[in-house]
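These notes concern the structure reproduced below.
The other protein chains are all here in position, but one chain of the complex has been omitted.
Then we have chain A:
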Amino acid sequence: MECAGCTLIAFGVPFSMFVFTIAHHPFRIIIAMTSAFFWLISLLLSSLLWFAVVPLRNQLAFAVPFTVLFQEIFRYLFYRLIKKAEFALQKAQMQELTAKGMVFDRFAVAYASGYGFGLISGTFAIVNVLSDMTGPGTIGIFGHSPDFFIATAFLALCIILLNTFWGVIFYTSLDKDGIHRFIGPAIVVFTHMLFSCMTLLNRKSTPTYSISIVIGYVLLVGMVIYTLILRGFNINNIRQRLN
C-alpha cells in the first residue's frame, strides 16, 4: 500500500499533465520521448565520469555538480536539435502541415521537452525505491527516518515539475534576444545546482527532509512565476485570460 501511495504522489500530477497537455498531440509525445533520451545520454556521460574518477567514487558531492552540468548541456544540445527541425519543417510545405494541424508551437515544444526531461529524471530517481517498497517491510529497522519514502516521492515530483518549467524558461529565453539569452539559462543552471546540492543534505542518517522539500517547492513557485513573466503575463493579462 505504501508503494501505491508513493507512486501516486510522485507520478499523479505528471500523469494528469500528460493526459491533458501531451496525450492528444503526437508531436509533443515525440519531443518528450526524444528529450528523455537526451537526458539518458547525459546520465551515461555523468556515470562514465563518476566511474573514471576512481578515488572519488564515494564522494557524491563531487559527482553531483558535474551531473547537473551535463544535464544542462544536453538540454542546450536538444534545443539546437529542435532549431534544426524547425528550420527543416519551415523549408517543407508549411501550409499542408498547418492544414493537418501540425503547427510548430514553440512554447508547447519547450514544455514537452522539459516534461520529457523531468519525467525520465524523476523515474530514475524513484523507481528503484518503489520496487524496494513492494516487499512486506518498511524502512527504519536500522534507525533511518520513516519518512524516507514520502520524502523521496515528493522530491521526485518536485524534480519532474521543476524540469518542466526549466525547459520552458531555457528555451523561451534562448529564443529571445539580448540579455535574456544569458539570464534564463543562468537561472536554470543556478537553481538546478542549488536544488541538487540541497538534497545532498539528506545523506545524514536522520535528515530533516523538510529543508530540501520546502526549498524545492519554493524554487518551483519561483520558476512558475518567472515562466509567466517571460511569457509576458502581468496581472491584467491574467484577469483577461481567465474571463
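Here, a contact is a pair of C-beta atoms (placed from the backbone, for glycine too) under 8 Å apart; a residue touches a chain by one contact, two chains touch by 3 or more; residues count from 1.
Quick note on the criterion: contacts and distances are computed from a predicted model.
Engineer: I want to check something: the complex is missing a chain, and I'd like its UniProt protein name from "WD repeat containing, antisense to TP73", "Phenylalanine--tRNA ligase beta subunit", "Pyruvate dehydrogenase E1 component subunit alpha" or "Nicastrin".
Structural biologist: When "WD repeat containing, antisense to TP73", "Phenylalanine--tRNA ligase beta subunit", "Pyruvate dehydrogenase E1 component subunit alpha" or "Nicastrin" are compared with UniProt, the left-out chain turns out to be "Nicastrin".
Engineer: Which candidate, A:Ala4, A:Val53, A:Leu77 or A:Ala186, sits in contact with the chain we can't see?
Structural biologist: A:Ala4
Engineer: Tell me which residue among A:Ala108, A:Leu174 or A:Val224 touches the hidden chain in the full complex.
Structural biologist: From the options A:Ala108, A:Leu174 or A:Val224, the contact with the absent chain belongs to A:Ala108.
Engineer: Return the single residue from A:Thr67, A:Ser113, A:Thr172 or A:Thr191 that touches the missing chain.
Structural biologist: That would be A:Thr67, which touches the missing chain.
Engineer: If the hidden chain were put back, which residues of chain A would touch it?
Structural biologist: 1-2, 4-9, 12-13, 15-17, 19-21, 24-28, 43-44, 46-47, 50-51, 57, 60, 63-64, 67, 101-105, 107-108, 111, 124-126, 128-129, 132, 135-142, 144, 146, 148-150, 152-153, 155, 157, 196, 199-200, 202-203, 212, 241-242
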